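Of the protein chains in this complex, all but one are displayed in their positions.
Chain IDs A and B follow the sequence of writing; residue 1 opens each chain.
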Amino acid sequence: MRHARRAIAWSVLAAAGVFLLAAPFLFRPYGIFILTMWAVLTIAAIGLNLTLGYAGQISLAQAAFVGIGSYVTAYLTTRGWPFWSTYVLAAVSCFVIGWLLGYPALRVQHHYLAFVTLAFNTLIYLIFRNEEWLTGGIYGISNVPRPNFAGWSMNGPREFYYFCLAHLVLVSLATWWLIRSPWGRAFVALRENPMRALSLGVDTRRYTLMAFALGAGLGGISGALYAPLVQFVDPTPFALMLSLNLLLMVMVGGSGYFLGPFLGAAVSVLLPEWARFGSDALYLIFYAIAVMVLMAFCPSGLLGLAERFMKR
Amino acid sequence: MTRLKCALALSALLLMSGAAPAADVKFAYVGEISGSIAVSGGNFRDGIILAVEELNAKGGILKQKIALTQYDTQTNPGVARAQMQKAIDGDPYVVLGPIFSGNVKVVMQMLQQAEIPHIIGGEAAELTSLGDPYLFRTSFGQQIGMPKIANFIRDELKAKTLALIWVNNDFGKGGRDRLIKELNTRNIKLVADVSTESGQVDFAADVVKLKAANADVVFVYSNEEECARIMREARRQGLKGPFVGDTTLLSQKTIELAGDAANGVMGHVGLTADAPLKEVEDFKARFQRRFNYVPDHNGLKGYSGVYAVKYVTEKLGKLDRKALAKTMHGLTITPKDEPGILIETTWDTTGEIDRISFLAEVVDGKQKITKILPKIGK
Partner (left out) sequence: MLADILQLLVAGLATGGIYALVAIGFALLWQTSQTINFAQGEFVMLPAFFVLIGMGYFGLPFWPAVALGTVVTILALGVLFKKLMVDPMIHHGVLPLVIATIGLAILMKEAVREFYGADAWPFPALAAATNVTVFGVAFAVQSLVILAISCAAMVALQLFLNGTRTGRCMQATAQNPTVARLLGIPVERMILYTFLINAALVMLASILITPIYLAKFTNGELLGLYAFIAAIIGGFNQVRGAIAGGLLLGVVDNFTAAYISSQYRMAVPLVFLIAVILWRPQGLLGRVEERTV
């Protein structure tokens, strides 16, 4: 019986994989754009899943890191820097800022951390909006170029989609390796029972900080891809709303599950486009109700629901 | 391989559409249906809807019904770009909107590349100076409105100092920069330069700054909701006027939201539903009957935009985007040619509009026209 269920799970994954590879030939530019957006946001959600799902820390600052990554990339690429350098810079700077933020912030209890990260996110948003000399203020940075490797340009929607998909695969593999490693097991130990982990000699502080900073770094990578995707960076997308959305993505997909972010991002980004609702607002109403019902009956998200179903 | 298939499919469709004239003319409205200027976007859209319904009742354009699809930019440039891509994918004949100048800037290039005429509602001065041959305004830019209001401030109000409160976005900043230029050439001193945020709700501190400036005139340049909140706060704190603005301050929605606080404000209006012209008055009545509210200038913009497209298309006798754009450059449409244009309108080669405009004052909760200002090119 278990084998049959395993087989179902694997075939679903395989089908999804085939779909993702074939997608650009099935959709028009707008559809490809939305799929690329899904891939980019999934990377940010994977980062948050690391922080929240595996290390158990509630962070509402992920949007700020996506924003920092976007602005770093936008600022530098519009001034002629090559994409790879800005990409690395975005990831590293977010990692460092995440570490610096986490150092004092992770001392406080869970719900307080939510407010500290919320405040941090809003402060970063204010800086984006007000420092016109650096970020272009509310006018933003426009005409962000898409990457270009030895003449092979990513300008077209299809090429850029595969580029982002490749990044998503790399990030997933890296995260998979991390979770399977001793580091990952330490994270899970932290989440399950911090007291016990401490008593076993696990340096909880160091591991939590690492999870937080890695999550931030992934947010930076997501941002570095977001900027050339939309080709226009302004402060509006990086306000608190995105942090809340990413949080919902992780929880709805299944916090702490490896595939949770993929599913959560799909529900948040792809579903509204493909489920023809009368208007944006109606979809959001449906989504909000679904979230509340899910939290009431199965707080471990959709994958938690699937797991329960499979165990029966 | 796929491209060949697409080409074959497309040509088949074209052949079919040539043979069966029942295919619809696709209009796309990409505008601010929600977000901070939902008021303006909603009005523009309803003007379009009224025009489309009227035209379809008479058979449409060139015997083809108009199919209108709406896309919401949420007054957000990132969303605008995505929605415009979606709209372009639908292969529309023309695109109407956006109204928010910031959104127009972001989507202009896409539309220019796709060679689709776009009839915008944005008023920021720079939009017509960016060399886009497919862009057409529905009301003139700030570089035409500001000199007119500056003249009014100098000649009628005889003011020597001015306190300015403006909204920090493309629209507000463009207007502010333009106004300051005009004030400088007329020797009017700017004694307060208060910037505010779009969507701001609390103006207590800003009004205190305006009071401290003690200017002859207070110029309010923001979106309708913020204008209303500013005027309410100004009256609450006893800031003395006169209060002057351009179009948004005297708009119908501002008056409705501000209530008594709006009485006495004066300004220049490029376009208004209260213009003492027959076509405009008839339009206002029809709009009110259809939607149960009085339209603001954006309603006129949307409506006249659709009729402009209709007039030129029927003149050409075919649906040809390039020819449409070319014909509109340098074209003048009078209400006699096409009553749907409402007021005589001329477009120049950059898509900029020339029209008569009005000086107005808000009296007893209504906008009253006090003077008609002539076209520049006459």
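Following the convention adopted for this analysis, contacts are C-beta pairs under 8 Å (C-beta built on N, C-alpha and C of every residue); 3 or more make two chains touch, one makes a residue touch a chain.
Bear in mind the structure is a predicted one, so any value in this text is a computation, not a measurement.
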item	value
Residue in contact with the excluded chain [from B:Asp170, B:Glu225, B:Asp246 or B:Glu352]	B:Glu225
Of A:Ala4, A:Ala150 or A:Ala296, the residue in touch with the unshown chain	A:Ala296
Residue touching the undisplayed chain, where the options are A:Val116, A:Met154 or A:Val233	A:Val116
Of A:Ile8, A:Ala22, A:Val92 or A:Leu126, the one touching the omitted chain in the full complex	A:Leu126
Touch residues of chain A, complete complex, unshown partner	58, 104-105, 107-112, 114-116, 118-120, 122-123, 126, 129-130, 195, 240, 244, 247-248, 251, 279-282, 284-285, 287-289, 291-292, 295-296, 299
Missing-partner contacts on chain B, residue numbers	33-35, 38-39, 42, 168, 194-197, 199, 201-202, 204-206, 208-209, 211-212, 225, 228-229, 232-233, 235-238, 253, 256-261
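Keep this in mind: only the chains that are shown with their structure count from here on.
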item	value
Between chain A and chain B, centroid-to-centroid distance (C-alpha), Å	38
List of chain B residues in touch with chain A within their complex	2, 34, 72, 74, 76-78, 81-82, 85-86, 88-89, 102, 105-106, 168-170, 173, 198
Interfacial residue positions of chain A with respect to chain B in the complex	25, 28-31, 33-34, 37, 137-140, 142, 230-232, 234, 236-237, 279-281
